[in-house]
Structures are given as C-alpha cells and as structure tokens.
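Every protein chain of the complex appears in place save one, which is left out.
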Amino acid sequence: MASTRTPDPDSGWLSDEELAQVRRRLPILYVEAVPVRVDGQGVVTEVGALLRVNPAGSITRTLVSGRVMYGETLRDALYRHLEKDLGPMAFPQLPASPVPFSVAEYFPFPSPTRFDDDRQHAVALAFVVPVTGTCDPRQDALELTWLTPEEAASDRVSNEMEGGRGALLRTALASVGVLP
Amino acid sequence: MASTRTPDPDSGWLSDEELAQVRRRLPILYVEAVPVRVDGQGVVTEVGALLRVNPAGSITRTLVSGRVMYGETLRDALYRHLEKDLGPMAFPQLPASPVPFSVAEYFPFPSPTRFDDDRQHAVALAFVVPVTGTCDPRQDALELTWLTPEEAASDRVSNEMEGGRGALLRTALASVGVLP
Amino acid sequence: MASTRTPDPDSGWLSDEELAQVRRRLPILYVEAVPVRVDGQGVVTEVGALLRVNPAGSITRTLVSGRVMYGETLRDALYRHLEKDLGPMAFPQLPASPVPFSVAEYFPFPSPTRFDDDRQHAVALAFVVPVTGTCDPRQDALELTWLTPEEAASDRVSNEMEGGRGALLRTALASVGVLP
Partner (left out) sequence: MASTRTPDPDSGWLSDEELAQVRRRLPILYVEAVPVRVDGQGVVTEVGALLRVNPAGSITRTLVSGRVMYGETLRDALYRHLEKDLGPMAFPQLPASPVPFSVAEYFPFPSPTRFDDDRQHAVALAFVVPVTGTCDPRQDALELTWLTPEEAASDRVSNEMEGGRGALLRTALASVGVLP
C-alpha cells in the first residue's frame, strides 16, 4: 500500500533518509541495558554481553541498546529493546527506579567523553536489568554470552566492546557493587 | 542451660543490658525497607506500611526495620527483617545495587535531622524492595497495609509514621519516580 | 545576512520550522536544573524557582530548563542554560556525577507520567546544582525566588509549577535529604 510508504508526517516514524538527516542535527535519545543474573539475595552473579558482527565484518561485543521512539516511555523502550535483543522468554525485571546507573554520551567526532558512535550524537540512559528467563537473541545479535563480573571487567572484554562500552559495562558492575 | 544465659563475649550477641549501654555510646546500624508492589514494567503501584501498637499504646505506622548484627551482611540483615515483618511467603526481591535510596539518621535528643528515636542514635540504610508473594506480618506488627503512592505521600499517613518516617516514605516514592 | 537564514544542513542548528517538525517525530533531549543554596556542610537551605509569564499570560513557576544541542555535552548544556536563566555571576557548581537525580518524561498527549508539555515529547535529565554567586535572571524569566525546602514542597508552590514540575521539585528535595 502506498500509505505505508508515505508515513504521516505527524506519525513519529521517520524514513531512513529523514533519520539520517536528523542524526546530523539533534542528539538522539537511547536506552541501554546490561542484562544480569542475580542470586536469591539480589547479588549479581553473571553479566550478559551480546556478540555480533559489526558493519566492518569483525566480531564485537555490545549491550542491549536502541532508540526511544516518539511517544514512547523509557520503560516501553527498554522493554521493547530487551525483547528484541534477548527474545520473548527473557522475563526482564525492569528496575523500580527511573534513574539510570549512568548516562553515556556518544559523539561522531573526536569525543570529549569515553564513548563514540560514527553515525550520530546519541545520549543513552543505561540500566542494569535482571533477567530470570531464557535468553534467545534475535536479529543481528549472534549470541548472548554470560560473563562473571571479573571477566566482564577485564581488559580483554573491554577492548571488544563497541563504542567504548567497556567503560559503561564496568560502571554497571560498580553500580551493583561487584566491580573487582 | 546456663550457657544460653552467659553468652560468649565474642559471640556478637548482646544481652539486653549490654545493648542498652552500647546504645548510649555508639551509633547503631539499621536497615529499613519500604515494601512495594510493581507492575509488569517495574512501576511501583502500591507501597506497604506496617500498622502496630507502639509502647505508649497508640497505633502508629512504621517501615520494615531492624539492626544489623555482628558479622551479618546488609543483605542478610535486610532479608531477615523482611521475613520477620512480612512472613516467609513475601518473596522479597532485594535490589542488585547496595546503595540505599536514602540514609536516615535518628537521634535521641532534639534532632538535627528529620528523624528521632528516643532509645538511641541509629543510622538506617533504607531500600525499596519489591515483594511478589503474600505478606503475613508476625511479631508486634498488627497488619501490613497497601497504600497508593498518593495515600503514602499524604499528610495523614505521614503524621502517623513513627520517628519522622513519613519523610523517609516520601523519599522512597521520589526515588522510584512516583512521588506526587 | 542570507547566510543566517540558510543554515548549514549539517550544522546542528534547526530552523523554527524544522524544529517544529522534529518535535512531532522524536523525543527531544532536555536538561533541567534545580538551583540551590547550601550551608558549609553541603546541606541544602534554599531552593530556587523561576517566576515567569507563560504564553497564556498567567504567571507560573518553572525550573532552569533547555534543550541539548547537537554536539553539545550534557555539562555544556547545563552550564549554558544555567547562565542563560541565572545570569553570568551565579557561579553554579556542576555535580561531579553525571547521573541525574531523576528523569522527567513530558508528553504532549494525556501523559502516562506526571509530566506534560503541549509542544513536544521531551525527556529531561534533572540535576540539583548549588550556586554560590548572585543570580540575575535574564530572558523571559521575571524573577528567581528562593524558597525554603518546606515552601518548595508545599501544595501551593507545586500547583504553580509548569508541566507537573512540582513533583520534580519535590523529588529534587528528596534526593538531597530535605523533603519534609
């Protein structure tokens, strides 16, 4: 149908071209999630990282991450991206607090922060999210790997994380009291 | 047995007399918990407060609260007091983060803070704890009442809370983004 | 000059028309600040609110607030809006932590949150910022009023705040331990 190709200008959905333009004009709001396993007392025992093939063909690690759409609450966006990246049976437990453990600012030019993204200026609110079910990544993610806090904080894993997210992953570990 | 009346001086357990003495010498470490119900996206929908008869015979409201024992982790103490006050089927979900939403300082003399306790100088680390099961208060608590965030923040409820905990309860609501 | 009317499409600056379009398509990232006075021990003693005439002609209260521009860090945006709203001699002390005390989500339609904004879907990272100098509001702000924590938390002040920001102001008080 033609109408699906001509989105309502008020719809909140952007064509690829429009999105490309906006990405050079405005900071884009993202949510990111660090999936974790916790024990019966809430202590984080494992941390999930996604393995995927980046556009250059090499394998890298990343976190659950995605845009917040027009009209969407942060919780809806978090939930949607967790389901997209971990599958429908992950049963994420979104935190009661709306305050992120950190805010990551990604820049497409030499970055004044620890984070970069050559596509855009993105600002990501990052959350630690316990998952209790079975994770079955879809889409472009190849695999979800569970790491111990020690592995997740290691230089090796940190260097494999896209866009400087190794620092974000370590900050997540610190926020839940398990950074070595 | 005599031995139960003569506790090992290194045991970490204090007789009533010893505890009374220490309470005039040292700040005593407490944990407090605000039990909450959350919806499928983690939004707090109800807040629990305990109704009980205070030593003066009047009915007041309070939070889950208790001392941290020698050798006990904060999580163990939280879990123990949640079970004591809410029963064994409450299934509390302790937060992944060890950082309290606030720290309440109670003083036995005209208090420089919003909180008072005529027995002691106590410092309480306060946490919001989602519970998913059935709460069945034991001991001196008469009843657990579930309140909406609006009710919990009201002046009426605030005035019924012991030791100034109305301010702590409102601070809990603020920390999870539902303070009116 | 013609050049000021024909902004570089990659410049990160949007014409009024473009901004109006984008505001119906994407959540817009804001920073907000609650200016405070602190005593020698860091305790918040006064809270600043801006009085201004809103487009409808009535007088309302608001917080320091503004958009994050393309390529701008959150700290740069905070600093710029604090200077715009409080003048160049306010000497704000930006917090060391990049984590906001709360995140406010404003929606232009019946809002699932406590906050609304009929112009746009905006997501604001909110910070408490001690100021040590002299505040001299410029632009559309008429006056900066200093309130005690009790006044700032009152229903009267809360009802005068734009877009539901009374709840945000109370949450700010809670985050610094002075909510009544």
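First chain written, first letter: the chains are A, B and C, and each begins at residue 1.
One rule holds in what follows: a contact is a pair of C-beta atoms (placed from the backbone, for glycine too) under 8 Å apart; a residue touches a chain by one contact, two chains touch by 3 or more.
Being a predicted model, the structure only gives us computed values, none of them experimental.
S.K.: What residues on chain A make contact with the chain left out of this view?
M.R.: Its contact residues with the unshown chain are 102-103, 114, 167, 170-171, 173-175, 177, 179-180.
S.K.: Since one chain has been left out of the picture, which residues of chain C touch it in the full complex?
M.R.: 36, 38, 41-44, 75-76, 79, 93-99, 101, 128, 130, 175-177
S.K.: Write the list of chain B residues that the hidden chain touches.
M.R.: 9-14, 18, 21-22, 24-29, 68-74, 98-103, 105, 107, 109, 112-113, 121, 123, 125
The working rule: only the chains that are shown with their structure count from here on.
S.K.: When the CA atoms of chain A are placed over those of chain C, what is the turn angle between 0 and 180 degrees, to the nearest 5?
M.R.: That rotation is 180 degrees, given to the nearest 5.
S.K.: Which chains share more C-beta contacts than any other pair?
M.R.: A-C
S.K.: Is the contact between chain B and chain C built from the same residue numbers on each copy (over half shared) or from different ones (under half shared)?
M.R.: Both copies, chain B as well as chain C, present the same residues to each other, with over half of the numbers appearing on both sides.
S.K.: Compute the distance, rounded to whole Å, between the mean C-alpha positions of chain B and chain C.
M.R.: The computed centroid separation for chain B versus chain C comes out at 35 Å.
S.K.: How many angstrom lie between the CA centroids of chain A and chain C, rounded to a whole number?
M.R.: 27
S.K.: In chain B, what residues contact two or more other chains?
M.R.: 175, 177
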